[in-house]
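All protein chains but one are shown in place.
Up next is chain A:
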């Protein structure tokens, strides 16, 4: 028997019966469907509907932080902060052009210190620039394994806290990305990009909340270079 045939056979005979919880799948699927419906009809405030998600901590808001389990390495804020605390930006603050009255949505890196992870020194914060010019940190996401400068996508911030205004889905990619496109429910959604002032290999991205409602999970995301090659 050839190695390839042996491989085919081995992949099949080692299949195990599934123990997935169908009731939970359908419950989460209904919630996701509802969220997508709300997103399509322009609802910006998404209350407690949820599906398995990247673990995140919303900071600087009223109410308890949201922490959920996800199979991928979860992102957590190493030190959840108190209401209205802001963190000092590392490098330039990225203005998004998204306004909430007199406030503007901004993203910026902050220094983090994660126990046991010496190569994770930065996290990406979603915050607001207040009319006074001060920054407030709403949402912070960082790696919880590996290194924060490894090539590719890092943790994606998806705000499920239900707070208003919700933080548009955001994250960063390390590499020569010229275009980042997410997919959700068969639809492509183009991200807005900005290079980090401290390292041009680091590309901060976010999705316009009018195109991707905050909290709605992406089915996939790809980055492409200037020749439209997938990175």
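Criterion: contacts are C-beta pairs under 8 Å (C-beta built on N, C-alpha and C of every residue); 3 or more make two chains touch, one makes a residue touch a chain; residues count from 1.
FYI, contacts and distances are computed from a predicted model.
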*Per UniProt, what's the omitted chain called: "RNA polymerase sigma-70 factor, sigma-E family", "ABC-2 type transport system permease protein", "Ubiquinone biosynthesis protein UbiV" or "Nodulation protein E"?*
"RNA polymerase sigma-70 factor, sigma-E family"
*Contacts of chain A with the absent chain, listed as residue ranges*: 3-4, 6-22, 24-26, 28-30, 32-33, 36, 51-52, 70-73, 145-146, 150-153, 183, 185-186, 217, 219-222, 230
